[in-house]
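Heads up, the thing below is written out as structure tokens.
Removed: one protein chain of the complex. Kept in place: all other protein chains.
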Amino acid sequence: MSKRSALESYKQGEGWWKTDISQIKKNEVNIRGYKMEELIGNVSYSQMLYLLLCGDVLDEKKAKLFESVLVAGADHGPRAPSIAAGRMAATCGISFNSAVATGINLLGDSHGGATERGMKLLYETWEEALDNDKELDQVIDDKLEDMLAKKEKLPGVGHQLHDDDPRVHRLYELAEPMVENKDISGVYLQIAEQYQRLLAEKKNREITMNIDGVAAAIQCEIGLPAEAAKGIFALSRGMGITAHAFEEMNTGVLVKGPCPNDEELVKYTGVEDRKLGGREEI
Amino acid sequence: MSKRSALESYKQGEGWWKTDISQIKKNEVNIRGYKMEELIGNVSYSQMLYLLLCGDVLDEKKAKLFESVLVAGADHGPRAPSIAAGRMAATCGISFNSAVATGINLLGDSHGGATERGMKLLYETWEEALDNDKELDQVIDDKLEDMLAKKEKLPGVGHQLHDDDPRVHRLYELAEPMVENKDISGVYLQIAEQYQRLLAEKKNREITMNIDGVAAAIQCEIGLPAEAAKGIFALSRGMGITAHAFEEMNTGVLVKGPCPNDEELVKYTGVEDRKLGGREEI
Amino acid sequence: MSKRSALESYKQGEGWWKTDISQIKKNEVNIRGYKMEELIGNVSYSQMLYLLLCGDVLDEKKAKLFESVLVAGADHGPRAPSIAAGRMAATCGISFNSAVATGINLLGDSHGGATERGMKLLYETWEEALDNDKELDQVIDDKLEDMLAKKEKLPGVGHQLHDDDPRVHRLYELAEPMVENKDISGVYLQIAEQYQRLLAEKKNREITMNIDGVAAAIQCEIGLPAEAAKGIFALSRGMGITAHAFEEMNTGVLVKGPCPNDEELVKYTGVEDRKLGGREEI
Partner (left out) sequence: MSKRSALESYKQGEGWWKTDISQIKKNEVNIRGYKMEELIGNVSYSQMLYLLLCGDVLDEKKAKLFESVLVAGADHGPRAPSIAAGRMAATCGISFNSAVATGINLLGDSHGGATERGMKLLYETWEEALDNDKELDQVIDDKLEDMLAKKEKLPGVGHQLHDDDPRVHRLYELAEPMVENKDISGVYLQIAEQYQRLLAEKKNREITMNIDGVAAAIQCEIGLPAEAAKGIFALSRGMGITAHAFEEMNTGVLVKGPCPNDEELVKYTGVEDRKLGGREEI
């Protein structure tokens, strides 16, 4: 292991657990240097999350935009695997928080994870343009060509169900006046759109930005780290998981499976009757 | 099983999954009857959570009070088991959302669960007073005597570390003018205080309300269901878990244990050397 | 909190983490006093689990019986919520162990938890007969009457699907010669059967023992603690969860929901179109 171990740091007096986030003493709870009692009632949920993650208090306009992203991702119905798993968990007799954790455990690279990949791409694109003093459009073209050559999927475009997602329009509608007003730079929103347009052009078919794409752009605009994206989405979709698990718990049905036991829904496709001692043992 | 099974309802045409929460169609995401694009930018995180859980849009004043509770519980440092588990998980090479889920999985009956028990007690107390037309103070006295007789712990009082928690004062400070202004009834805040005062009197020692106690009272004031409390707390403390797991992930240390390997921290207290084949086999 | 805190014990020099289970030193791994290298190849999976949990090496006959219980509970198909949740998780792009953990998280009081309740009842029944020098049948009758009066469900009888479960017969078939041979006492198997017979008699209808009931009886016969039952089942059903999640992961489908999006399977039952600003806000 090339990385320095926790033990080494500890031996050098750095503490086993060290944190810039919070300091807890008797009758004192301080977050990033602020007294908790000053934060309560003065900062919103999205400001608190940003403060905990990034160490600064986001201004109100940006905080509202961030909050809009959290609201937009809150639910996508009981067929999303995260929601379905949370609902099933709620019928199994476990602690309610564990039903919520069950759903959140599923929000991985494929289920909501495109935002992280999108943010990385947007940050990289902009840095590459700055560092090499290249035209932004040229960087985007080069990177997209490279992705297509490697058969990688562009994150943040396309959807199993929607081809004109009302959430995406609404988020752009909220972000655009902030760009005009110079509250945010707009550069990441622009890069995201350029990727989508260019892919549509290269593929010669309609391709629309999805909720992960616009969420990535906005979260870059306000300076969130890409690697935290799956945690942030956990707190957004976590609202829907909590509500759906709660609704299912209240129906009183016990040990609910994913679907009825119909032959066209659940099919056994394996080996038919056999007995131990046969040839197939290895 | 006395409860009606999912299969029975399904056979009666009720749908296997049925929900009052959301309706998803092509290019439409509707939450509790509202178009998602109308909610985005118009409702806050706490309003969205309340809408998903309870079906109504909470007015702004109550929503801010609810948000204050979410902010107040967001973090209590790396020694909270939920936070520590999330931090350790972040060093183990799993999906970041799963590190967050790990921490949330721990927020059970003992770790943050007092709010649920507190809310149940407050709702029951008030209902009992109303239903039986009894003096509130008498109901509280009777119920507390009953709890003491059964050696049950009053939820929402006392803390391992704090005996004068600044978060509690601040939340009362925010709630009180709302009572005066009749934005909330104040009845649950009053019942909570009366339980705390009466217990202190009966025990003849100082006993202070804790953050779970005041959270319970406020969440009753705005009509949240007690059974959802552990899920709501998951989204509050989830902020701290996300931030701490993210901080730990960024240190680059791999597979971090709970503490250094010092003899006084980790002690083997079991049987000394023995060999198979001895008498102890059973 | 009436219980002694971890801090108090630590201050008295007891160690923060103390364990009778394992002692790890440089190039030494000792389990319950045995060198790990002596255990590897000499004890079976079920012996190792028993040793870790209970501190003793189970004799081979009992270990085989315990292993039979672990094998019997390994799988019940993709409609079990634990299995379905694990399969869905495997399509979401998370670490494979987290897909397994997702399924195990669901094996709670309602889903597999009857074994714990069953074991408690069997242990209590036998202790009560011994302590009070009462006839076993009388104790069983009294306790069952009490449960019926409180409308509590007898654990370990009845099943949503099976009324003559082949796993139950087979486990009895394996246990009975061991009773005759005095390898196990047989008392808990007998108590379990008596509860089932008596309930059928009182209800005047056929009631059969289920897999949880016979698992409870056998696990009592070999002295496992009731409170560990949900963990033991996690390692039994964990086999099926692992295999099903692995199968689903290999299909290559991404973000798989619980069922197709058919109207009769997924139904929206909530409020129809409304707009913000209406009367329903609270």
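A few remarks follow.
Going by the order they are written in, the chains are A, B and C; count residues from 1 in each one.
Simple rule for what comes next: contacts are C-beta pairs under 8 Å (C-beta built on N, C-alpha and C of every residue); 3 or more make two chains touch, one makes a residue touch a chain.
Values in this document were obtained by computation on a predicted structure and should not be read as measured data.
Within the set B:S44, B:S68 or B:T91, the residue that contacts the chain not displayed is B:T91.
Touch with the chain omitted from the figure is made, among B:G15, B:G33, B:P78 or B:P155, by B:P78. Check A:L148, A:V179, A:A200 or A:L265 against the missing chain and you find that the one touching it is A:L265.
The missing chain, though absent from the display, is touched by one residue of B:L7, B:A200 or B:C259; that residue is B:C259.
Touch with the hidden chain on the side of chain B covers residues 77-82, 84-85, 88-89, 91-95, 98, 101-102, 105-111, 113, 160, 254-261, 265-266. By the touch rule set out above, chain A reaches the unshown chain at residues 1-2, 5, 13-23, 30, 32-35, 38-39, 42-43, 55-59, 62, 93-95, 97-98, 101, 105, 151, 153, 158, 160, 223, 258-259, 263-276, 280-282. What chain C contributes to its contact with the hidden chain is residues 1, 3-7, 9-10, 16-17, 19-24, 26-29, 31, 35-37, 39-41, 43-46, 48-49, 52-53, 64, 67-68, 70-72, 74-79, 84, 87, 95-102, 104-109, 112-113, 116, 161-167, 169-171, 173-174, 225, 227-235, 238-240, 242-247, 249-250, 252-254, 256-257, 259-261.
Here, only the chains that are shown with their structure count from here on.
Its C-alpha atoms fitted onto chain C, chain A is found rotated by 180°, rounded in steps of 5.
Closest chain to the protein centre (all Cα atoms averaged), using per-chain Cα means: B.
On a Cα centroid basis, the chain most remote from chain A in this structure is C. Centre to centre, using the average C-alpha position, chain A and chain C are separated by 34 Å. Chain A and chain B, compared by their mean Cα positions, are separated by 23 Å.
Shared interface positions of chain A, defined as residues touching 2 or more other chains, are 77-79, 84, 98, 101-102, 105-109, 113, 254, 256-257, 259-261.
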